[in-house]
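Sharing a structure, written as structure tokens. Questions coming.
Just one protein chain is left out here, and the rest sit where they should.
Entry: chain A
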Amino acid sequence: MSILPQVIFFLIFSVAAYFLFQRVSYLKRNIMLGKKEKRNDQAEKRWKTMLLVAFGQQKMFKRWVPAFLHLLVYIGFIVINLEVAEFIIDGFTGQHRIFAPLLGGAYTVAMNAFEFLAVGVLVSCLIFLVRRNITKVPRLSMSELKGWPAMDANLILIIEITLMMAILKMNAADQILAERGVDHYLPIGNLFFSGLLQPIMRGFSTEFLIFVERAAWWFHIVGILAFAIYVTYSKHLHIFLAFPNTWYSNLKPKGEMKNMPEVTNEVNMMLGIPSEAGAEAPAEIGRFGAKDINDLSWINIMNAYSCTECGRCTAECPANITGKKLSPRKIMMDVRDRTEEVGKSLDAKGAGLVDGKSLLGDYISQEEINACTSCNACVEACPINIDPLSIILEMRRYTAMEESGSPAQWNAMFQNMETSFSPWKFAPTDRFNWADKVKDEEIK
């Protein structure tokens, strides 16, 4: 038997692994363009959150239909990867179905389970295509998805459908060849789903069937390797990043905004309060708030790369529902797109962050961030605990403190608060007047 297929397999696998490594390094460097932030307290709670939210898909089930279909694809993805492990071993060793003789009847059960899941993935992806392109579910056909994002989503679904069809075709041809006693092909028992395809293939010659089986095998394994690399260019990265993303979830009450210690130092100085935090004066005075991606935390950027653009955030956003420009999903997409722009520029030895552009201004407008009610609906809605709100609020901080660019009515509110300690213009001495009425009233 020729060793050529093994050599080719080895080469393809090595090239794929090399590219994948390059892409992972690139993504990691991009994410680390964000500010350092330590968030690894409460490890036990973090593992639990990851298990429930990412592994257990808890938050997906706020919407039952897509949750069920997604669950099928997700289980299919994980379980069918076991079969891919066999593919890889076969590819390296030149064997065919190396586990079949070892597992016996259990192998038949496993193959039937894989085929069931393959069909589940196939059907789910078809329904997803219909939801995106025919019934046009509102959150999946909004303007921010025009162009590449919509194409990306459809490509992923089509690739998955094609890969699953390859598995089924391969098994069907494989078992006809086994029936015919062709060398290398082992009978592995009754396979229900691929068995349904066999009537179409029974008329084919043995040579053609071998071609079909081998072609499907190579297509599937090369397809999966190519898909793994494609994923790193795609919104589909959530299949990996959902896990670290949920591990690094914000575990504090959602209403809490991060304190700015650099401001506390100055406020204490102004008020003549001895500062306890004097020792930890910031080494480098950065910008207040966020204008560009390097002002955000690395967790914000990881959030952006983890986002799969499902739009549940935007569908729940009160500003978006009532026709304002703000879309939390677009905020995440903008952070990712700007990071990509900077990352590519850095790799090309270009200007990187100092290219004269910035996240706020060139990607995200004041109108968008001003429309946010900070209601946390987007944060609550995200199936993998992405936090668009913290990005919006950091950009408001930049606008207010670095540019004094807040809306006029907010500036008026600031002024009221400075002079009369209330957002409204009332005399502080009148603050207690409300009590006069009750103080005169008899207790009933």
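Operating definition for what follows: contacts are C-beta pairs under 8 Å (C-beta built on N, C-alpha and C of every residue); 3 or more make two chains touch, one makes a residue touch a chain; residues count from 1.
Note that in this section contacts and distances are computed from a predicted model.
Choosing from "Fe-S oxidoreductase", "DsbE family thiol:disulfide interchange protein", "Cellobiose transport system permease protein" or "BMP family ABC transporter substrate-binding protein", the protein name stored in UniProt for the chain missing from the display reads "Fe-S oxidoreductase".
The missing chain, though absent from the display, is touched by one residue of A:210, A:372 or A:386; that residue is A:372. Contact with the undisplayed chain is limited, among A:37, A:179 or A:266, to A:266. In the complete complex, the hidden chain is touched by one of A:169, A:220 or A:397, namely A:397. Annotation for chain A: contacts to the undisplayed chain at residues 62, 252-257, 259-260, 263-264, 266-268, 270-271, 273, 276, 288-289, 316, 318-319, 321-326, 367, 370-377, 379-380, 393, 395-401, 406-407, 409-410, 412-414, 417-418, 421-424, 426, 428-435, 437-444.
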